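Just dropping this structure here.
Here the complex is missing one protein chain, while the rest keep their positions.
Now for chain A:
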Amino acid sequence: MVDEAATDATFEAVCRLDQIEKEGGVTALVRGEAVAVFRTYEDEVFALSNYDPFGKASVLSRGIVGSKTVGEEQVPFVASPLLKQPFDLRTGVCIDDPTVAVPTYAVRVVDGVVSVGARRGTIQS
C-alpha cells in the first residue's frame, strides 16, 4: 500500500483528531469531493469516499464503525447507514461483495491535525 501521490502538497488539513469520535466518522470537503474520515478505537485514521455505491448517496461517514473477522484477520470496517453493506476501512473494498469498492484517500495525523491527501489508485484485492 503505497500512497502514490502522497506528497506534502496534496495533503489538506480537514479537522483536529479530537473532532472525530473514536469509532466515529466525519465528512470533509476535499478538493470538491465529499470524503468520509474515520477514527478507530486504536486511533488509526482512514479516509474513504463518502459515496455509498450501493445506496447511491453520500452517507458513509454516518455508518457504524467496528471490526469484523475475515479469515484470521480482524478487519476495521464501516457499515453503510443505508443498507448496511460493510466496507473495509483500509482498502474500501466491500467485505460481502469484493467486486465493489469505494475509493480511499491518503490520510495522516500530524500534531493532532488530520489531513487528507490524494485519492489512491483502485486497490486490487
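We take it that contacts are C-beta pairs under 8 Å (C-beta built on N, C-alpha and C of every residue); 3 or more make two chains touch, one makes a residue touch a chain; residues count from 1.
Keep this in mind: contacts and distances are computed from a predicted model.
Novice: Would you kindly match the missing chain to its UniProt protein name, picking from "Tryptophan synthase beta chain", "Na+/H+ antiporter subunit D", "Acetyl-coenzyme A carboxylase carboxyl transferase subunit alpha" or "assimilatory sulfite reductase (ferredoxin)"?
Specialist: Protein name of the absent chain (UniProt record): "assimilatory sulfite reductase (ferredoxin)".
Novice: List every residue of chain A that touches the chain not included in the displayed model.
Specialist: 12-16, 19-24, 26-34, 37, 40-41, 49-51, 55-59, 62-69, 74, 76-77, 79, 81-82, 84, 86, 113-114
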